[in-house]
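For this depiction, one protein chain was excluded, whereas all remaining protein chains were kept in their positions.
After this line comes chain A, so read on.
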């Protein structure tokens, strides 16, 4: 399965996302923001970072990039799209996902290994998890506070579209502890924490078994690959 990872000016985690795809058994394809060509990939990842220096609003200028025209069309046609951190902010700015991300309520950048509950396992990126499963992956952001009006929050929860919720600690003031959401179809998923940083023993979060052995993020990438194989 060929999974495209789009690099924007200021992307930081594009190569980490490519590595995660490779470790999950897929073929990463490097895509460029200034192009209009998705190169026929089977899924897309919008990686983390600080595109355009977070000018205007996080993800706002990137969401107006040339390639986003094709990303929006492909997402609306059902192509699996995962937005991580800055990528989630881009999906929100592009109106592919509801809500917005604002500065953390405590005002500081935060970097920690974060426990999440996977609440929706029907999406393209979460089918390898069990409903209610708790996973630990790194979180690192300055503007990760998820907000939406009360009606939108009720609708997201009512439709089971809160894909991930923070456990124990709400690290950024996100409303209703929301860490990530999905669109109604389940092909577009965005979250603030970083699954691509928890995919290889020795380089992930600490676990009870051993230091840095956490690979809970791998399930995101194996999910989309397995689903493609089943449907092929």
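One rule holds for everything that comes next: a contact is a pair of C-beta atoms (placed from the backbone, for glycine too) under 8 Å apart; a residue touches a chain by one contact, two chains touch by 3 or more; residues count from 1.
Just so it is clear, contacts and distances are computed from a predicted model.
For the chain of the complex excluded from view, the name given in UniProt is "Phosphoribosylformylglycinamidine synthase subunit PurS" [choices: "Trk system potassium uptake protein TrkH", "Phosphoribosylformylglycinamidine synthase subunit PurS", "ABC transporter permease subunit" or "Formate dehydrogenase major subunit"]. Although one chain is not drawn, the whole complex shows that of A:15, A:103, A:155 or A:176 it is A:103 that touches it. In the complete complex, the residue from A:13, A:93 or A:216 that touches the missing chain is A:93. Touching the omitted chain from chain A are residues 56-57, 60, 64, 92-93, 98-100, 102-107, 145, 147-149, 173.
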